[in-house]
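For reference, the structure is listed below as C-alpha cells.
With one protein chain removed, the remaining protein chains of the complex are shown where they sit.
The letters A and B name the chains in turn, as written, and every chain counts its residues from 1.
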Amino acid sequence: METVTITMKNPPQLYLEADNVTPDKFAGKSASQIAELHVYEGNTTSTLGKYFEVAGSAGATAADTKIVVKGDVSKVKYLGMKMSAGELVIEGSADQYVGAWMSGGKLLVKGNVDAFAATGMKGGELTIEGNAGNYLGAAYRGDWRGMSGGKILVKGNAGSDVGMYMLGGEIVVNGNIDVHVMTHAEGGKVIIKGNAKSKLGGQLVDGTIIVFGTIDVMMPGYKPVGEAELEIDGVKAKFAHFIGDTGERKKKRKGQVIYGNLYKKL
Amino acid sequence: MTKTMTDVVCPFCGTLCDDLEVSLSDDGKQILEVYNACVIGTEKFLHSQAKDRVTRPRMRQEDGSWKEVSYDEAVEYTAKILANAKKPLMYGWSSTNCEAQSVGHEIAEMCGACVDNTAAVCHGTTLIAVQDIGIPSCTLGEIKNRADRIIFWGCNPAHAHPRHMSRYSIYPRGFFTGKGHKSRKIVVVDPRVTDTASLADIHLQVEQGRDYELLNALRVALNNEWLPDVVAGIPQEKIREVAEVCKSGRFGIIFFGMGVTQSLSKNHNIDEAIALTKHLNEFTKFSIMPMRGHYNVTGSGEVLAWQFGFPYSVDLSRGFARYNPGDTSTIDLLLRGEVDAMLTIASDPGAHFPISAVKQIAKIPSVAIDPHLTPTTGVSKLHVPVAFVGVEVGGNAYRMDNVPIDTRKVVDPPAGMLTDEEFLTKVRDRVKQLKGVK
Partner (left out) sequence: MSEFIIKNGHVFDPTQGIKGDKKDIAIKDGKIVDKVSGSAKTIDAKGKTVMAGAVEIHAHVAGPKVNVGRIYRPEDKLFTYMPKKGSQRMAGGFSIPTTFKTGYEYAKMGYTTAMEAAMPPLFSRHVHEEIRDTPIIDEGAYPVFGNNWFVLDYLKNDEIENTAAYIAWLLRATKGYAVKSVNPGGTEAWAWGLNCLSIHDPVPYFDITPAEITKGLMKANEFLGLPHSLHIHPNNLGNPGNYETTLDTLRLTEGMKAKNKFGREQVLHLTHTQFHSYGGTNWGDFESKAKEIMDFVNKAKNVTIDTGNVTLDETTTMTADGPFEHHLTELNHLKWANVDVELETAAGVVPYIYSPNISVCAIQWAIGLELGLMAKDPMRCYITTDHPNAGPFTRYPRVIKWLMSAKAREAQINAFKHKDKVVNQTSIAGIDRELSLYEIAQMTRAGPAKSLGLSSMIGGLKPGMDADVVVYNFNPDKPVAKPDDIEAAFQRAACVFKSGVQVVADGEIVSNGNKRTIWVDAKTKENPQVMRDIQEKFLKFYSMTQANYESIGHHFIPNPYAIEVDARS
C-alpha cells in the first residue's frame, strides 16, 4: 500500500469542498497530479495543491492507496466522499459529510466530525475518535434508503438523528447520544454505551437499539415485554426489553408481526 | 366620488384573503378604507400611506450615519457585492411576488449564491418532513365544504391568521357543512390556553417539547396497542378518546404552526403528524396543512422548486443546485461563517434570527430591500426601499394551500420608487455585465 500525505498549508477563507480526497480519486496518480485535482471554495474552483502540500504517491488502485490528511481541516467538507476502498486517516477534526456515501475501505478521524458523516453509507468502516455531529449514518433528505451496511464507531458522543432511515449495518457510540435515534429505520443496529435522551426508535419499522446508560423519556410506542440477556463485545448483561414502534406499520414474516427491539441495560 | 376596488388580495398572511374591498380618493391616489380585511391586513394597506416613508435608497457611512443615494448607485453596490463574493446569500423572498423571486434566481445562478426563504425559520422543518413522508392535503375550500373534524396543533389562528377560522375552518357553511360551526368538532393541542384553545371542544395541554410522543401515542391508539398511563402530560384514556373522535369523522384536517415546527423534534413532529394523518386515512378521510406565515413564502418554495428542484435553502455555488438544511440553510451558513455577502429581501431576519447570526450579517457586505425600516435594514450597509407588493404593484402569490392568486395593484407607489422586480432586474443586468454573460 502506498501512502499520500496532504497537509493543509493555506486554510480557506470560507469552507473548502474536497470530494476528490478519496483513495478512488487519488489512485494511480503522482503527487503533482493529485495537486491538480479540483477543490471548491464557494463558487470558485481551484486545485488541491493551492491549499494542501501533497507528498508521496498513490497506489495503482484505491485498495492500494492510503491517504493521510494533516493540518487543520476543520473547514473542509466531503473528505472521503464515496470512497470504495483503501484507507483515509484524518489526523485532526473535519467538517461535514466525512465518508458520505462511502461503500468500502477504512476511514479514521482522530478528532471530531460535523454533521452528515457517513450519509447513505453502504459499506466499509468509519471510526471517529472524537465526537460526531448530527445525522451520522442517516439518509440524504427525502431518501428512504439510509445506511445499509458497514460499521461506524464513535468513541466520543454523537448528535441527533443518528441512523435515520437505517436499513443495515451497525453504529456504536461509546459516549452519549442526542435525541432521535434510528427514526424510520427498517433494519440495522445502534449501540449506545453511554446515555440517551429521548425519541429513540420513533416510527421505526424494524431494527435494534441497545442502550447501556439511561433514557430520559421513552417513546409511548415501545411496549415492555420483559427481560433479555445479551452478549455485546464479549460482555454478558441483563437488559429490559421493549418492542415497537407499535404505532408504526409493521412487517410480517410467516404470519408473525415483526417488531423492532429496544434494550436498556438493567 | 370615491372609487371602490373589489377582489383585492391581502398581502399579509398565508391566508391570502382575496375578497377585500378598498375605497380610494377621487384621484385614485389614496387609500381611504379597507373592507373585509382583519386588523393586521388593514394595517398593511394603511401603512403604505405613511407620510414619513423612506422613498430612496440609503447607504450607511463610515461614521454610522445614513446617506441618501440614487437607485443607480444602489444597483451598482448590490451587483458588485454579489458578483464579487465567493458565496453570497440571497435571503427572504416571502413578502414579494413570484416575478421578483424569478429575477432574483437568475442573479443567484450567475453569482453562485445560496437562495433561501423564511421557511428557514418557520416551516422549513415541515418541508423536510414532507420530503421524508409526503403529505396528504387539500385546498381550503375542501375544509369549508366537507370538514367535520378540525385540529389546530401548535398554532393560534385567532392571532396569526385572524380570518382563517371564519373563511375556512371553524365557522363557514359549505356544501356538506350547512350547519357551520355546529357541523364540526374542534380539537386544539397547545401547552398554552390560547384564544383558539378557548373555542375547542377538546383542548390537549401537551407538555412542552413532547408533541412527538403525543402524536406517536395517537397512532398507537389507532392500532389498539398498549400505552403508558400518561403520555406528554395527557392521560391515555383522553388520547384514546381523541383517536376515536378523529376516526369517527367524515373528513378531518390538522392545521399546525410554529408551536410544533420550531419546538424540540422540529421536522419529526410534523413527520409523525403526517404519519398520523396517513394512518387516519385507513379509517376515514383526513388531511393536514401547515399554517404558512408570510403571504408568499409558499410561492417562493414553488418557484425555487420548479426552477431548481428544492423549496428552500438552495445552494447554487458550484454551478448546480444542492440542498441540505443544516448545511445550505441560512442560519447555519451565517453561524458557520460560510457566506461573504448577503442580500435580504422582503423579510426581516434582523428581528427573527439568533443574535449571533444577525451579528454576522453586520460583518459582511449587505443590502436589505424592504419597503419598511426594519431591524434588518438597520444592520445592513445599504437599504433599498421599494413599492409594496399587493398594494402598489401586483404579481403572483401562493396561499398556504399552494393555491396561486394574482395580487392586485391598488395605488401607485410614491413617484420614482422602484418595485422589487424592477430593482432586481437592474441588478441582474448589471451582474450580467460584470460577469460577462450575454
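Here, a residue touches a chain if its C-beta (ideal position, glycine included) is under 8 Å from a C-beta of that chain, and two chains touch if they have at least 3 such contacts.
Treat the numbers as computed from the prediction; the structure is a model and nothing was measured.
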Among the chains presented, those that the missing one touches: A, B
Candidate in contact with the missing chain, chosen from B:R318, B:R336 or B:H352: B:R318
Residue touching the undisplayed chain, where the options are B:F251, B:Y295, B:F353 or B:F423: B:F251
Touching the absent chain when the full complex is considered, from B:K87, B:K144, B:R219 or B:H383: B:K144
Hidden-chain contact residue, picked from the options A:D64, A:E129 or A:D143: A:D143
Residue numbers in chain B that touch the chain omitted from display: 6-7, 9, 18-19, 98-99, 102, 109, 127, 130-142, 144-146, 167-168, 174-176, 250-251, 278, 281, 284-285, 287, 301-303, 305-311, 316, 318-324, 394-396, 398, 402-406, 437-438
Residue ranges of chain A at the interface with the undisplayed chain: 140-144, 249
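Note that in this section only the chains that are shown with their structure count from here on.
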Interchain centroid distance [CA atoms averaged], chain A/chain B, Å: 34
Interfacial residue positions of chain A with respect to chain B in the complex: 13-15, 17, 40-44, 77, 96-97, 115-116, 134-135, 140-142, 144, 165, 179-180, 183-184, 198-199, 202-203, 217-221, 223, 245-248
Touch list for chain B against partner chain A, complex: 85-87, 111-112, 128, 131-132, 210, 212-213, 216-220, 222-223, 225-228, 231, 264-265, 268, 271-272, 275, 279, 317-319, 323-327, 336-340
